[in-house]
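Missing here is one protein chain; the remaining ones are kept as they sit in the complex.
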Amino acid sequence: MAPTMPSLTPGFTTFQRVLSTESLDSSTTFLVSLLKRRQIKGSKRCAVATTLLLLRTVELTKQADSDRLIQRVSEVGKKLIEAAPHEPAVGNIVRRVLGIIRDEDEDDLVGTRTGEDGSPTSETGSDSIAALELAQSRAGSHSIPSSLSTRTAAKASPSPQRGTTRPPLMSSHTGVPGGARPVTSMFSIISHPTMRAPGVDSPTHRSGTATPQMTASGILSNLRPEVIKGIKEIIDEINAADDEISAAALEQIHPQETIVTYSSSLTVQRFLLKAASKRKFTVIHAEAYPNNHLKTHALLTGTHDTAEDEDNLPNDSFSKPLTSAGISVVMIPDSAVFAVMSRATKVVLDAHAVLTDGSLVAVSGSKAVIKAARFHRVPVLVVAPTYKLSPAYPYEPHELIEYGDAGKVLPFQDRELCTGVETGVRNPLYDFIEAGHVDLFVTNQVPAVVSAGYLYRVVREQYHDEDLQI
Amino acid sequence: MNDFTWRSLWTKIGQLLSLRMVKAFSFQLFSDISLRHPASLSTPPSTPKPTPDTSPSTDFDIVAFYNDLISRDPTITPPIAAIESLTSLLASTPLTTISETLALLSTHSSKLLASQRNPIPLSAGTELFQRYLVSSFQQRPSSLASSDFTALRHHILSNSSLFVKRANEARPKIAQHALPFIKDDSTIITYGYSRAVQALLTHAAESNRSFNVIYVLPATGLSERVSKFIAALNDLSIPTATISMQALIYALASLAPSAPPPQFIIGAAAVLENGSIITELGMHQLALIAKSVSVPLHVAVESYKFVRNFPLGYGPTDLARLGVRQNVLQFGTGTPNSDPKPEAATADEGKVLTTEAEMVEITPPNLISALITENGIMSPNAVSEELIKLWF
C-alpha cells in the first residue's frame, strides 16, 4: 500500500497510484480511509476517485452480466457512501454508474429481442419495468407513454426502443416488483407511466442515445466494454464540467454588471473568466473567512500555489486571475456583504451539493449572502455540475453540515478566550439553504440553465429510481 | 368519436393483409394521431363520449353500488370506491365492442359524479379508470386483437382488481416515505380527517418515534372520526393537543425554541393539475399561516387522486368548474345566525354543499412544501408533469 514516493501525503495522486498497482480490495480500503480522513478534499476529486474505483471494479468483475455487475458496484459503492456522508458526490457517482449498467443492460436486451423474433409488437412492451428503469442519464427520452401495459405487450412503437427482460406474456405478469422498489408508480402496474420516467416527447421515437441500438450478436460480451465506455464518459464529463458550465456565461453576465461572489471556487472563477473575455463588468468578492479566505486571496491574485495542489486534476491548476482579463475585482470582508449588496446586480455562487428539491449545501456564509441578495432583490445564480446534483431529499439538513477546525475561529494561543468560552467553538464548513432561494442553476448538461422549479427533473433524469437507496 | 372505428378498421385491414409492419404502423399511426390530438381523445375531465345510441342499457345501479361500498367499508376512499363500482359495472353488463364499453363507462361515470355533492375525488378515480381502459384497448397485443371481445374483457377485469389492490397498498407506502420527516421530539400539526395521515402517524408511532401532535379543529368542532383518531394516537402514547384554528399562531409561538421545527402534515381529497389540493374548508388559511412563519406543509396523498383540472384561483367559479357548488356568504339584515348555515334555496340536483363541515377548498401550490405520495416525495410543480404523462 505504500506509495512509491514516501514524501507524498495521502491524497488523490497516491490513490491513483494505489489503484494501478494494488488489488481492488486494497484500493477500496485505501479510498475509504482517504474519504474518512478527509484526505481527498473537494467534490470533484471525490467524484473522480469514486469513478476510477468503480471503473476498476467493473473491469475486474469476473462474470460481467448485469446483475453481478450491479451487485458488485453496489457493494463497493455502499462502502464509499458510508465513508463519506459529508460528500454527496460519491453517492451520485455510484448511482450514475449503476444507471449506466442498467441502461446498457437494457440496450443489449432490446437488441436480443428484436434479433430473435423481429416483431416489434412482441417487443417487450413490458414497460412497467421499462418505465421503471428508464430514468435515462442524458439526452434520451423514451416512448414511455406508449410503453404501457405489461400484459398487453404490444408496443406501439417499433424497434429502436428499450425493452426489458420480461417476456411479454399476458398472464404471467411477473408483477412489477412493487414492494421491493420504493418508487413504483401504481399506474405503471396497470400500464401507466411511472412518475419517475423522464420526458415526454414524441411517443414514437426516442432521441438518440449513445448506445448501439440493436446488437444482434453476443449480448453479454458487449456489456462490460459498453459500461466501461460509459464510465469513462463520466470522467470526461466531470473534467469538462467547468468548461461546459462556462459556456452559459455570456448569456448570464452582461456589460457593466456588478457581480457578487463568495469564497474560492474555480468553477465560478472560470465562469466569470469566460464572460470576461467579451464583457466588462465588476466583481465584488467576499472572502469567506476563516475557512476559505486564503484560497480566495490566492485566486484573486493568481498565486494559486501549485505545490499544494499536486492532487489536481487536469485543468485545475490553471487559474488566471480575473484582473488579468481586464475585470475590476473588489475584495471585501464578509461583514460588508449586506452593505454592498444594494449595488449588486447578480450573485453567482458555487454549491457543495444540490438536492433534488432545489435546496443546497454550500460554503458557510453562503446563506447570509443569499438572504442578503433576496432582501435586495438581487438574482442568485448557482453553478452546479452534474456530479453535485443529488437525488436525496433533505430530511435532516443538519446532517449534511460538517464542522471544521475550531482553531481557525479562536487560535489556540489565545488562552483567556479559549478557556473562557464555555461551550465548544463552532466552525461550520457548510450552510444548508432551503429550497426557493436560488433563481437559476447552471449545470453542464442540457438544459444548461435550469430554474429551481425544474431542477427536480434534471436530477431525476440522471439517475434510475431503484438506485435511490443503495 | 371516429377514432375507434378507424382504428378497428385499420386493424382489420392489417390482419387481413397479415402484414405486421402495417399493424405496427397502424398502431403507431393511431397512437400518433390520438396522442397528437389529445383534445380529441380526452378533453378534461371526461373521456371521449361516444354517440349516445351506442351505449348499452343496463340496470346496474352504479350510484347505489357506490354508496353501498362507502358505507360498508370505512377505510375505502372515494376514488377507489368509484373504480370498484365501475369494475362491477363492467362485470355485470354484457358487452361486445370496445366502443360500447367505453360508452357505458362514460355514461355511468357521469351519472355517478352527478349524484355526489363533492364529485372531485371521484372524478379522479373515474377518469383514471377510463383512461386506463382506453390505453389498454390501444395497446392490446396482437393475440388479443384477433380474439373476441370476451378475452379482452376478462383481461380488463383482472387488471382492474389489480388496480384496486395496488391502490390500497398506497397508504402503507406513503407512511414509509413519510417516516424520515418525523423526527424525535418534533411536533406534527394536522387538520381535517385523512386516512393517509392516520396511517402515516400510526406507522411512525409504531416505529417508536416520539413526537407530539397538534390537532387543529375547525369551527365545527371535534367530529367523531377525528376524536376516534386522536384516541387511537393516545393509545399509542403519542401526546396530542387540540386547538381551535384561531389559536394556531399563538400555539406556534409557544413551542420551545430548542425543539426541532414543527411541520404540517395533512391529507387531501384530490390534487389538481397545477399542484393545488382540494381539502376541507379552512386548510387554505392554515397553509397561509404556515407559509408566513416558515413551517413546512407536507401533503400525504395517493397518486390516484390526481385530477386533470387546472384551476385559476380558489373561489366559487373554480370549484364550480370542478362540479362543486358551495356558498358561504349570505348577506342579510335579519338577526344573525349563530350557526351560519346557508339555506339550500336552490335544490340544484342537491349538489350544493350546505354545511361547513362538508365544504371544500382549494389550496394553491405555492403554499405546499412537498407532496408525499407512494412513489416518493414530489414537489407541487411536478404534478403537471405526472398528469401530462398520464394523459398523453
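We call the chains A and B, going by the order they appear; numbering starts again at 1 in every chain.
Criterion: a contact is a pair of C-beta atoms (placed from the backbone, for glycine too) under 8 Å apart; a residue touches a chain by one contact, two chains touch by 3 or more.
Please note the rule applied: contacts and distances are computed from a predicted model.
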Inset, instruction - If you had to name the missing chain as UniProt does, which of "Ribosomal protein S5 domain 2-like protein", "Exosome complex exonuclease RRP44 homolog A", "Translation initiation factor eIF2B subunit delta" or "Skp1-related protein" would it be? - result: "Translation initiation factor eIF2B subunit delta"
Legend entry - Touching the absent chain when the full complex is considered, from A:Val32, A:Ala368, A:Ala392 or A:Ala448: A:Ala368
Inset, instruction - Please pick, from B:Ile278, B:Val295 or B:Leu319, the residue that touches the omitted chain in the full complex. - result: B:Val295
Legend entry - Selected from B:Asn208, B:Ser237, B:Ser258 or B:Thr335 as touching the chain missing from the view: B:Ser258
Legend entry - Option touching the unshown chain, where A:Ser20, A:Ser33 or A:Ser328 are the choices: A:Ser328
Inset, instruction - Could I get the residues of chain B that touch the absent chain, sorted low to high? - result: 249, 252-253, 255, 257-258, 261-262, 292-295
Inset, instruction - Quickly run down the residues of chain A that touch the omitted chain. - result: 258, 282, 284, 287-291, 293-294, 297-298, 300-301, 303, 305, 321-324, 326-340, 342-343, 364-365, 367-368, 371-372, 375, 398, 401, 409-414, 416-417, 420-423, 425-428, 431-432, 434
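Note that only the chains that are shown with their structure count from here on.
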Legend entry - Touching residues on chain A, where the partner in the complex is chain B: 119-122, 125, 144-146, 148-149, 151-158, 168, 170, 178-179, 182-187, 189-197, 200, 203-204, 357-358, 393, 395-396, 453-454, 456-457, 465, 468
Legend entry - chain B to chain A touching residues, read off their complex: 20, 23-24, 27-28, 31-32, 35, 128, 131-132, 135-136, 138-144, 155, 159-160, 162-163, 166-167, 169-170, 173, 176-177, 180-181, 183, 302-304, 370, 373-379, 381-382, 385-386, 388-390, 392
